[in-house]
Structure formats: C-alpha cells, structure tokens
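The structure under discussion appears below in the form of structure tokens.
Note that one protein chain is taken out, while the other chains of the complex remain in position.
After this line comes chain A, so read on.
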Amino acid sequence: CLNETGLKIQKIIFEKQWFYLDNAIGHVYGTTFEVTSGGNLQPKQEVEETSTEAKEAGTDNRNIVDDGKSQKLTHDDIKALKDKGIKGQEIVQQLIENSTTFRDKTEFAQDKYIKKKKKKYEAVITIVKPSTRILSTMYYAREPGKINHLRYDTLAQMLTLGNVHAGTKMIVMETCAGLVLGAVMERMGGYGSIVQMYPGGGPVRAATSCFGFPREFFDNLHEFPLSRVQSLLGGTFSAEPEEMPLLEEESNGLSEEKQQETEEEPAEISPAEEQDTMDISAEELNCLFCCSKVRDKQIKQWERRKKLKEAAALLGEKNADGLIVASKFHPTPLLLSLLEFVAPSRPFVVYCQYKEPLLDCYTKLRERGGVINLKLSESWLRNYQVLPDRSHPKLSMSGGGGYLLSGITVLLEQGRAGCGTSEPPKLEEPSSKRCKLQDLPC
C-alpha cells in the first residue's frame, strides 16, 4: 500500500508525461492509473482487452501496401483531438477507424497495432513496488551507462555466486549508482553488515534510495574510502583527518559535485531532498545561525570520523564473508587489495563490462594464490514470444551483459602473502580428473 507522505505535491515528469502522485496514496501497489488533464491520477477501470465484438480481420498481408498514406488522420488532427481533452482511448479508436489498412491486417497484426497506439496515446501508468527485479531491468533499459551496462541477469548471477544472504558481512565496491549495493541490501534483509568501498568524495547511492528500504537497513551499512585502503592494509591508517579539516571538506565537496553529474536519477522520487537544500540555503542567509552551523559541522565531522573508524574496524578483522565488485575501474588492483579483507572459504565475484581486464585479473590472482575455483563467465539472455503455433525467440536480444570473474578464497600459505619472492606458483591446481572414491560418504 502506498503511503509515503513524501509523495505529496511531487510533480513527476516521465517520458513527456507529467502528473502528481497525490491520488495514488492509499492504493495498493500494482494499481493502474490514467493521467487526466491537470496531471491527476485516476484509477483505471479494467476494460476487457479484446472487445467481444467480432473484429474484421484479414488472413494475410497480400493487400497491405506501405505507402505511408494508410492513416488518414494527420498529426495536426491528432493534436487537435488531444487539445480538446479527448481521452487516449478514444484517440486510438479514431486512429483505427481512420486507418485504411487496419481491416486488412491479420488479427495478430491488429493487436500489435492497437498495443502500439495505446502505448503512444493512452496516458496510463502503473505504480509498482520497487525491487531489484524492477530497478535493475529499468536501469538496464533506460540508463545502462549509469550502471556500467550491467545487465540484470548478470547482477542476478553475482548475488548467487556471492552467496549473498542474511547475516553475512559483505564488502561491496561498485560504481553502478548504488544499484548493486541496493541489490545486496535487499538480499541481506537488514541482517548482517555491509562495507561499501567508494572512490572520490563519498558513496553514491542514488539507486539505493529507490528501493524504499526501512531506515534500519542503513544502520549496518558502512562506507570506507578506497583512497585509504592501502594505509589500512599497511597499518598506518588513522581516522583523524590528514589535512586541515576545512581543506578536506572542500575537496570532498568538489568531487561529490563531479559525481553528481553521472548519478542523476531517471524520474525517480527522492522525497525531502529538495526540502533539504532549501533549508540549507535559508540557513546560510541567516547570520544568526552561523554559530550553530559551525557546531553542526563539527558534530557531523565527528560522526563521520566515528563511522569511518567503525568501517575500518570491520574491514580490519579481515573476516568478511564475501566481496562484490562492479565498477568502472580496472578490477585487478581492487581485487588484489580488497581480497585481503575476506575470510578464507568465502566467495567473491567481480563484474567488468569488458573481458580483457578480467583476463588480467585472473592471471594476477593465480600468481597471488589464496583463491581457487576461478571462473570467467558471461550469461546470455533470450526472451520468447509464446503463442499457440507462433512461439519463437524474440527478434532482438541484448548483445552482451558484461563479464564475471568469480572464485573462492582459501587460506594463503604462510610467507606467500606480501613477500616478494615469487616462487613459481604451484602449478594451477591438481589435475582435473575426478578420482574414484571408495568412501564417498554421501
């Protein structure tokens, strides 16, 4: 049931449509609305998809000539209808009546025609509950650049290969607008802890905020800057700011802004955000609040430092239950350092849009040791049209959804870790022939 008070008075602009969500509050998820003039939502009455009146249909397309003249209504005519406030449903009906070829089309083609026109002229929206399924398919369809072209089925593989589940301690390093983080959070259901490693000034969670997670889910979400990983591993890490606090603040602000560019949201609802910025600028105008502002800043900084210490402590235990990487960076340096924080006998999985960096990563991990069952893979996804006697794969499919390298950590031999004497890595793993087991206990 939709009950976010934050939805109020939000004007949503989506695919040349605009509307207010006020009327949606109180309706169940999955409700379909019609957008009326004035941008108000009105629950749509269920109309029988295929009207029972016998439709006239052709048997094949021998009489169809595509001369671009089959539609007698012009653009101007249609615009005039719209301006008069004629409902989308009626416009589609008029289009059908004014189509000279409609009656000659086969029944199947007629359905297709109606569907296409309906989509174009009927302002209908359905409000669905956000989930990894919905958000990952939406991002892949609409904003693939923001998620490094990570296809949803590839994300699905990552969650399984990483054995992401409630009660674990996961390390997530992603530059996918927070989508991968959100997917991991959903699978953990608020149980366990997550450390998000981030480049630049702060973690990006634009997509994460679209999942509608309860507040408690964020209690066990920590973040740690990538730029401090080496110092943490080297034992020189300190949560105290390295430079003058003001300077750090400034540089943080800058890089944060830069990130914002690539992090903008596709017509998503982020309540309260605008409210926030309003408050701040109002505050800035008012000198009376200046002192409290400085104090606020100090408190914020102190809190940030405390959270940083907590994240560092979590990582420092070096017992994470898994590592999930999906970023625009070269995976090799990320894996070589972040794997140090993972306990033995735990899965890790790294996504890359390209295959070649993963080939390198594979080779370097083999040299490093401490990992087994390395697997480089890709998934293919094919959608089907299923109709009696007319089933076949859909005409087009995604050409690629990115690549995954996955594996399992094992205890690193003493002396092997970190020391430069690279004895030739004990060749691969024992031969791959399955042996005869007399005492197979299962």
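In this section, a contact is a pair of C-beta atoms (placed from the backbone, for glycine too) under 8 Å apart; a residue touches a chain by one contact, two chains touch by 3 or more; residues count from 1.
Here, contacts and distances are computed from a predicted model.
Trainee: When one chain of this assembly is omitted, its UniProt record names it as which of these: "tRNA (adenine(58)-N(1))-methyltransferase catalytic subunit TRMT61A", "DNA primase", "3-methyl-2-oxobutanoate dehydrogenase (2-methylpropanoyl-transferring)" or "Vacuolar protein sorting-associated protein 21"?
Mentor: Per the UniProt record, the undisplayed chain of the complex is "tRNA (adenine(58)-N(1))-methyltransferase catalytic subunit TRMT61A".
Trainee: Where the complex has a chain not shown, which of A:69, A:84, A:215 or A:382 is the residue touching it?
Mentor: In the complete complex, the chain left out is touched by residue A:382.
Trainee: Consider the whole complex, including the chain that is not shown, and state which of A:23, A:106 or A:131 touches that chain.
Mentor: A:131
Trainee: Taking the entire complex into account, which one of A:21, A:159, A:176 or A:311 touches the absent chain?
Mentor: If we include the chain that is not displayed, A:159 is the one touching it.
Trainee: Which parts of chain A are in contact with the chain that was left out?
Mentor: 28, 30, 131-133, 136, 152-153, 155-157, 159-161, 163, 165-168, 186-191, 319, 321, 343-347, 355-356, 358-360, 362-363, 372-384, 386-388, 391, 393, 408-411, 413, 428-442
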